[in-house]
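Only a single protein chain was left out; the remaining protein chains are all shown in position.
Presenting subunit A:
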Amino acid sequence: MKQSLFESRHKAEWERFALALERLEHGKDTTQVAAFPKAYRRLCQHLALAQERGYSSFLIDSLQQQVLRGHQQLYRNRNRLGASLPGFILGGFPRLVREEWRFVLAAALLFFGSLIGFGVLVYLFPELIYNLIPADQVREMQGMYDPVAGHLGRSAERAASEDWVMFGYYIMHNIGIAFQTFAGGLLAGVGSAFFLINNGLIIGAVAGHLSEIGFGQTFWSFVIGHGAFELTAIALAGAAGLKLGWALIAPGRLTRGEALRHAARRSVLLVCGVMLFLLIAAFIEAYWSSRTAVTPLTKYLVGACLWFGMAMYLLFAGRTRHAPE
């Protein structure tokens, strides 16, 4: 068949397809495009024919362009984020954490190990903290947790109306740290390990120092509540990063690039969970941890419940598949 005959025969069809494409690309009424997949496959056939018959470049290129645009629309990602979220929170995320227990364990050891280890060291040898944190920052920090000051948190004279300010600050600061810890994993895991240990050391140093100078009550009652979410989240972000790094170090039977892609697809889900944890942590930190009307004992109790709940969630949630998923 000659090209001009071929063109005139299918012209109307191609024009209809172009219209449907236009409608899909602009996200307009998509109810009348039920015939789209069929039309797309016919267009693919026309392209193959045109190539096989040696038609002119213009025809082939324009068909190719239409096919490419059709491909974009037909294989578009349409998974609804809202629909999959409850299932992910109720079961998917804790299951994922348990499946990746090796990395979670490694990250937790690096993070909590350095935190507790250095905390104890600073408690025993107080001058050690100055190796890590400059003296004026230590003084500033002491001011924040001074039991004489009324309201806790980053600034001593902060009023309840500023909780909102701190909420924003915590989100920006903490999620930023978690993202860095994750992304660092791409450097063969070294970046994640560095951020895990670094954060562990700093938090440990602060905790050890404040306990040692007698500000323990204000400090621990402040951090215990949101710590359950915040510290776990940092450790999990590190685990996701280590998984990336490990895929590069030991890709197994895949090529390094392939292994990295597989690992990345799973670890990004971990990061989604981490973000959720940090949102909750920032909320607790701004609106509960900083309240002075509550006695420290209540805070300890609530904090212990949160830690226990977190452990139960990660260990047991989603073990049985049930209706809400």
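In the analysis below, a residue touches a chain if its C-beta (ideal position, glycine included) is under 8 Å from a C-beta of that chain, and two chains touch if they have at least 3 such contacts; residues count from 1.
Methods note: contacts and distances are computed from a predicted model.
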item: Undepicted complex member, UniProt protein name, chosen from "sulfate adenylyltransferase", "Sulfurtransferase complex subunit TusD", "RDD family protein" or "ABC transporter ATP-binding protein"; value: "RDD family protein"
item: Per the touch definition above, residue among A:166, A:201 or A:284 touching the missing chain; value: A:166
item: Hidden-chain contact residue, picked from the options A:126, A:143 or A:176; value: A:176
item: Option from A:72, A:137 or A:298 whose C-beta touches the chain left out; value: A:72
item: Contacting the left-out chain in the complete assembly, out of A:20, A:228 or A:244; value: A:244
item: Positions on subunit A contacted by the hidden chain, ascending; value: 2-5, 25, 40-41, 44, 47-48, 52-58, 61-62, 64-65, 67-69, 71-72, 75-77, 79, 81, 161-162, 164-169, 171-172, 175-176, 179-180, 182-184, 186-187, 191, 244, 257, 260-261, 264-265, 268-269, 271-272
